[in-house]
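In this view, the complex is presented without one of its protein chains, the others remaining in place.
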Amino acid sequence: MDIGFIGLGNMGSAMVANLLKAGHRVRVWNRTAEAARALADKGAVPVDRPHDAFGGDAVLSMLADDRAVRAVLLDGGVLEQAPAGLVHANMATISVALAQELAERHAARGIGYVAAPVFGRPPAAAAAQLNIVTAGAADALARVQPLFDVLGQRTWPVGDDPVRANVVKLSGNFMIAAAIEAMGEATTLAAAYGVEPRDLLEILTNTLFAAPAYKGYGEQIASGRYEPAGFKLALGLKDVRLALEAGEGRSVPLPLGSLLRDGFLDSIAHGDGEKDWAALALVARRRAGQG
Amino acid sequence: MDIGFIGLGNMGSAMVANLLKAGHRVRVWNRTAEAARALADKGAVPVDRPHDAFGGDAVLSMLADDRAVRAVLLDGGVLEQAPAGLVHANMATISVALAQELAERHAARGIGYVAAPVFGRPPAAAAAQLNIVTAGAADALARVQPLFDVLGQRTWPVGDDPVRANVVKLSGNFMIAAAIEAMGEATTLAAAYGVEPRDLLEILTNTLFAAPAYKGYGEQIASGRYEPAGFKLALGLKDVRLALEAGEGRSVPLPLGSLLRDGFLDSIAHGDGEKDWAALALVARRRAGQG
Amino acid sequence: MDIGFIGLGNMGSAMVANLLKAGHRVRVWNRTAEAARALADKGAVPVDRPHDAFGGDAVLSMLADDRAVRAVLLDGGVLEQAPAGLVHANMATISVALAQELAERHAARGIGYVAAPVFGRPPAAAAAQLNIVTAGAADALARVQPLFDVLGQRTWPVGDDPVRANVVKLSGNFMIAAAIEAMGEATTLAAAYGVEPRDLLEILTNTLFAAPAYKGYGEQIASGRYEPAGFKLALGLKDVRLALEAGEGRSVPLPLGSLLRDGFLDSIAHGDGEKDWAALALVARRRAGQG
Partner (left out) sequence: MDIGFIGLGNMGSAMVANLLKAGHRVRVWNRTAEAARALADKGAVPVDRPHDAFGGDAVLSMLADDRAVRAVLLDGGVLEQAPAGLVHANMATISVALAQELAERHAARGIGYVAAPVFGRPPAAAAAQLNIVTAGAADALARVQPLFDVLGQRTWPVGDDPVRANVVKLSGNFMIAAAIEAMGEATTLAAAYGVEPRDLLEILTNTLFAAPAYKGYGEQIASGRYEPAGFKLALGLKDVRLALEAGEGRSVPLPLGSLLRDGFLDSIAHGDGEKDWAALALVARRRAGQG
């Protein structure tokens, strides 16, 4: 297919590489030009403006956050100049408010819109092992599904309202943060009685909690190594805030989400914002004077 | 081996059956006689008083809670009449305060003491698939290890201080309750945007959270079926309280534990104390007016 | 003095009436014209556009929230057309982010800017009994102080950075909400043991808590009458959110603020958003099954 791709961070670059490998023709745009140049060596076609990427059979975007999405896709008039009939799959983790606005703005312009946030970090993106949660009109989804088949191990469709995919993504990240907090408190309690964090987590993450989220973050907590960050704590705060805002939009209290937000702020106040978000576990230790 | 077994609830009865099957001679005692009679058919020897079970090569106990342990083993003078050199493995989920007291009382009488709480419900006990967390002196542990090999899929030793095994058990149950709360809030949030609890949990419990704790409790939350109870919510409150008390004993704040305690109380106030503790998820829905 | 006044809600109208009574000449503007007409009978001069009010010796504004302030004062270009040397006292409860932006935008235009949020409801405004918290440059403050002397029982200056006055106002409202929550939980606990909310609060609000915030909201809780609203619960949520956002801007966790936010959302989910914010106390009762 002839596609555009906007946003070439660690995730986006790995995804474009896989799309090229699968034989797709990919025009790429990024705010800074370096990432595009690196992909040109693999066959991508760098373009100067997001408008130039926003055409062809479909366009995928993987921008950092609400601000970037708004700046690149809404404020610059990209949608207004896009060819009718195009399908855009937005794979970024964004707020439900922006997701709703995007869905309406695309519909008004006759552009197909699919929300397709992913679970998986850059190594999973490189290995084409992402889990992709999708929502949007059936025909728009059908158009981009072959691309998702290239990028992920599985696609999880959740209906035709794009915002649903975003709320699933936020719910998942909320649950990861909750798991980190739970491990942080449990290891702090156990340590107070002489049980090493590693010993506690070895038992639990090989039995009841034998799942990727617990094994991966558990290893960081057991070793106390939170750098380099796989996912920065400051971004974890952002995603939990987005979950809380989504809750507020429908009058859904999330007290565990509030607790996580307070913990992330405590982390940032203590200089841990650039560490991996598993460093949230340090807050529990600090509260107990173990820090 | 010639052993005693005290406490024949659903868990204890299943464990005794396995011990008998493995060829051990088992004297059994229970507060009410029925359970002992049922096991007599399988070869167990019912005895009239806990004192009579508290002898031989080793004795295992699986009593309901602190109150039962105190009533049966401490208040009645069982320890005082036990033969020196006996090893007692206490497999109940009890407070760290009582665990500490039991360790001291046994030591004072020259009786080996092992704490050996388990992860697993009655079906896992029947299938000899328990995970057994153990702590105690090496020689005492060695004595009862052959029995644990019969009862569980794996033994997880955590050192010589018995209280450590109890704190691991409490930490694990705390983490299960935290997972339930996280799923309760996440499904409530998602439902407010049209995503069915089942759809959200299918994605998450097959990817990041593909672990027994999430799959099992997630299924209950997805189906909304909390009866019959595998583990009663009122007992979940008890275990979280024990974790909080353990924390208080070492000045370890557990704000997530506090949130869980408040949630369980809310559940009980709304008549859900006899349901499975996964019914904690209903609190999140009620807060959002979805109840 | 020759002044303008923008925003004629219950608070603003009462304040303008006092300024007129004190002999000031007041041009008034409101989004809807009715309120202005009513004040015209008392000597105010209604004007058609906010620009027309934004001149003379000084201008006071009392708009509803960030959105209104932004719409009326920033988006419409009012500042750009204002005479240099004018002093503007913004008496609304707004976010610290907007407070900061306003301070910068006024400075860039050479307009004096004073933040002057108030404690007190419409009856206090009518009785000229407001407590006015002020911050801004000394000369700007000096200009509008005579007006504050008319409007309030006392002015509380907190320095030259306008945002300080706003953060004091948000802190105060946060503390009121905290007092409501504390009374809500305490009365629910006491009621569970047969002590009527009124009996508990009579003791406490006449001894340790003999303060206006406790007496006023305590009376509502004791009587269970939350309508008509003196201050709507939905606005209480807004102000607590502003406090939390202010905290987030400086990495200050406010767990009590989070608890209040969750409680207000619970209230709104149960249809209490238009009641007085003292109705937050109903959440505590509902949690305990007393609702």
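Labels A, B and C are assigned to the chains in the order they are written; within every chain, residues are numbered from 1.
In this section, a residue touches a chain if its C-beta (ideal position, glycine included) is under 8 Å from a C-beta of that chain, and two chains touch if they have at least 3 such contacts.
Remember, it's a predicted structure, so these values are computed and weren't measured experimentally.
Chemist: Among the chains present, which touch the one that was left out?
Modeler: Counted over the whole complex, the chain not pictured touches A, B, C.
Chemist: Pick from C:63, C:147, C:254 or C:282: which residue touches the chain that isn't shown?
Modeler: Of the candidates C:63, C:147, C:254 or C:282, C:254 is in touch with the missing chain.
Chemist: Who touches the missing chain here, B:151, B:200, B:213 or B:254?
Modeler: Counting the whole complex, the residue in contact with the absent chain is B:254.
Chemist: Thinking of the whole complex, not just what is shown, which of C:168, C:221, C:237 or C:265 touches the missing chain?
Modeler: Hidden-chain contact among the options goes to C:168.
Chemist: Tell me which stretches of subunit B touch the chain missing from the display.
Modeler: 241, 247-248, 251-255, 258-259, 261-263, 265-266, 268-269
Chemist: Need a quick check: the contact residues on subunit C for the chain that isn't drawn.
Modeler: Against the missing chain, subunit C presents residues 96, 119, 131, 133, 156, 158-159, 161, 163-164, 167-168, 170-172, 174-176, 178-179, 181-183, 185-190, 192-195, 199-200, 202-204, 207-214, 243, 246-247, 250-257, 259, 284, 287-289.
Chemist: Could I get the residues of subunit A that touch the absent chain, sorted low to high?
Modeler: Contact residues on subunit A toward the absent chain are 255, 262, 265-266, 269-271, 287-289.
One rule holds for everything that comes next: only the chains that are shown with their structure count from here on.
Chemist: Just curious, how far off is subunit C from subunit B if you go by their C-alpha centres, in Å?
Modeler: 53
Chemist: Averaged over CA atoms, how far is the centre of subunit A from the centre of subunit C? Could you give it in whole Å?
Modeler: Averaging C-alpha atoms per chain gives centres 38 Å apart.
Chemist: Considering subunit B alone, which of its residues make contact with at least two other chains?
Modeler: Residues 255, 287-289 of subunit B each touch two or more of the other chains.
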